[in-house]
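Let me begin by handing over the structure; questions about it come next.
Here the complex is missing a single protein chain, while all its other protein chains stay put.
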Amino acid sequence: MTNTQITLVQLDNYGPWTVTPNPRREVDLQTLQSRLYADLSQLFGTRDGYVFFTRFDNMVAVTNGVDAEDHARIQESIRNRYPVTVSLSTATAPSPADALAHATARLQEEGSAQDEDRTEALLGAPLEDDERTDDDLQIAHFDVNDATGEYTDELDAFSTFIHIEQAYASLMRHMHEEHDSLSFFVGGDNIIAICPAMDAAAYRDAIDAVRDDTGVDLKVGVARGATAHDAGMGAKHALEVCREEGTVVEFE
Amino acid sequence: MTNTQITLVQLDNYGPWTVTPNPRREVDLQTLQSRLYADLSQLFGTRDGYVFFTRFDNMVAVTNGVDAEDHARIQESIRNRYPVTVSLSTATAPSPADALAHATARLQEEGSAQDEDRTEALLGAPLEDDERTDDDLQIAHFDVNDATGEYTDELDAFSTFIHIEQAYASLMRHMHEEHDSLSFFVGGDNIIAICPAMDAAAYRDAIDAVRDDTGVDLKVGVARGATAHDAGMGAKHALEVCREEGTVVEFE
Amino acid sequence: MTNTQITLVQLDNYGPWTVTPNPRREVDLQTLQSRLYADLSQLFGTRDGYVFFTRFDNMVAVTNGVDAEDHARIQESIRNRYPVTVSLSTATAPSPADALAHATARLQEEGSAQDEDRTEALLGAPLEDDERTDDDLQIAHFDVNDATGEYTDELDAFSTFIHIEQAYASLMRHMHEEHDSLSFFVGGDNIIAICPAMDAAAYRDAIDAVRDDTGVDLKVGVARGATAHDAGMGAKHALEVCREEGTVVEFE
Partner (left out) sequence: MTNTQITLVQLDNYGPWTVTPNPRREVDLQTLQSRLYADLSQLFGTRDGYVFFTRFDNMVAVTNGVDAEDHARIQESIRNRYPVTVSLSTATAPSPADALAHATARLQEEGSAQDEDRTEALLGAPLEDDERTDDDLQIAHFDVNDATGEYTDELDAFSTFIHIEQAYASLMRHMHEEHDSLSFFVGGDNIIAICPAMDAAAYRDAIDAVRDDTGVDLKVGVARGATAHDAGMGAKHALEVCREEGTVVEFE
């Protein structure tokens, strides 16, 4: 069984800020959002967590091993360096989807994402060290087969993007509905999924479903670990085995 | 008629780099990619261009008003500050999709995205000043109606994300197939589309198609301009009119 | 004769911000300051200007070729992405020191650096294009001879730093008092000086004065240009000639 700790990162009252007193330059918003994401990636990452940009105003972090004090400090560090603040809500569950659902519900109880009085909420109780085990997380790293030869070097860049994007839309839905997993596009042709305990057959099904749905061929490396980094790096190594062996699903 | 100048930004031989000599930490890749995007956003943005992150290893920029020398300098600035380099390929056409297709084809002729000898290609001829007009670009800024009340404050964060993502997948395909437009998710519940000359009825159709397909309700502000910033800021102001008047399509 | 356009960049009411409501973490302040400087460096730099970090809360930019609209946009871009704002005051004079003195005086008239009501001042009139010439700026790039062999590889890192620092303190004073120049440490063993028209003998005197005062041996490359980048890059090339020829002062 897995025990996934998820932190929802929500920008406080960000929608109104983007248009007050007038709409702000889009390039500045893009820069702000992507740098904030990069910083969160480093802040959680130095503690072996992962963050996914998702919608940029709502990001999802996998935070096994990141404690309450760390969360407080990350929140403070953003406040000290950005014109916006973030709320953080943490929850843990065997199912990644449940963990995020609990974290979201807890934050919603405090008020709306666009409530100007609800700023810097800091909610939920991260796992204690003695509640943690070496295989609390299962991470799957999906990748398109020969994306370069099939798409990037062949189609125009937007058509390539549409294929990747539709494959992602298909996979994210399948993995969420069938397996309570949270799947995130991480650039290029790569998708990282936070999973409960799933076996090789289940991954093979997911890959088949995406092929049937969109025609895109995926492979996947899977691993367990105590932290997002441990499981995620294991998954990358397993994916390299897929590349070497020409296989479609590999567990570390 | 529009005359859209598009620049394809492609990281050189990036796939192999991410796994040489061993797979690199995902958080470092995420940080690298999002900061590179933020920098390109500023570099093109100070010249009134827009950049979209797309797949992060292949980005699309709208560059009317950015000349050849500017492109060379942007390429140099990245080389001076990152462990990776970028190729830039520029083309212009009345149809945004055609412009990107030409830019892609031109780059593909130089070699593969994973050809280690094809680095820092700098291709295509930006528009001369006397070829440019004040309405070369048409930009549409789409936004989900009351995303906060309908989704963010109601559903769990991943279910919200799925709705937004499916709406985006639906819109990007419709706008590409029907209108040769390039649509990009820019965070939150916002999608920016680079369009040829389209009228209000065509936007209404697109909004209807997305609602039928996914159940998500959009509104859109549209404007013309000489640069991405001019057209894009006009579109934002038009979108504010939608908000004030409760309308669904507004032209600046 | 030179005609140096200087912009003073001052953080608004920054001192109180650093300790409100409590002293902020030093590492966050350091990150904020150095990133703000990096961004200004890019924002002015893409317009061929130079910025020097000086005290970080007060920075000095050389802005020939950067017009009023550019200044406004740079100010806006900082506001959109940082928790602090900046005031900008621009002045031009044959003497760099005079230009900065005028720019400072103009800003001081608007109120104190710690007046909470004086935010985002935007003062002074940049040069019109027809007032500019190809040799408005003279820039000197000073460098310590064999800093690696003499200091870095020989002394402990702080003793090395003391030598470089004392050489800088000596040079900055000499160049200011004798030549109305503004000299800035730019890292390593490098100092960039913004000068009025000075000849080789004057630079030789400066180098002698620093050697007498501190025992540190400098060389210098000098060039003229229409912008900071043009003059500064010329100075770097001249410095390379010093390296190749073993000379002490070179003009481009």
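In order of appearance the chains are A, B and C, and numbering begins at 1 in each one.
What we mean here is this: a residue touches a chain if its C-beta (ideal position, glycine included) is under 8 Å from a C-beta of that chain, and two chains touch if they have at least 3 such contacts.
Since the structure is predicted, the reported quantities are computational estimates derived from the model, not experimental observations.
Contact with the undisplayed chain is limited, among A:26, A:39 or A:189, to A:39. Although one chain is not drawn, its touching partners on chain B can still be listed: residues 24-25, 28-29, 31-32, 35, 76-77, 79-83.
Although one chain is not shown, part of chain C still touches it, namely residues 8, 10, 14-15, 18-19, 23, 25-31, 33-35, 37-38, 41-42, 44-45, 50-51, 53-58, 60, 97, 100-101, 103-105, 108, 112-114, 148-149, 152-162, 164-166, 168-169, 172-173, 176, 182, 186-189, 192, 229, 232-233, 236-237, 239-240. Within the complete assembly, residues 39, 42-43, 46-47, 73, 77 of chain A touch the chain that is not shown.
Keep in mind that, in the parts below, only the chains that are shown with their structure count from here on.
Because chain A and chain C carry the same sequence, their contact can be compared by residue number, and over half of the numbers here are used by both. As a whole-number value, the distance joining the C-alpha centres of chain B and chain C reads 36 Å.
If you average the Cα atoms of chain A and of chain B, the two centres end up 22 Å apart.
Centroid to centroid, with C-alpha atoms defining each point, chain A and chain C lie 43 Å apart.
For chain B, the set of residues touching two or more other chains reads 42.
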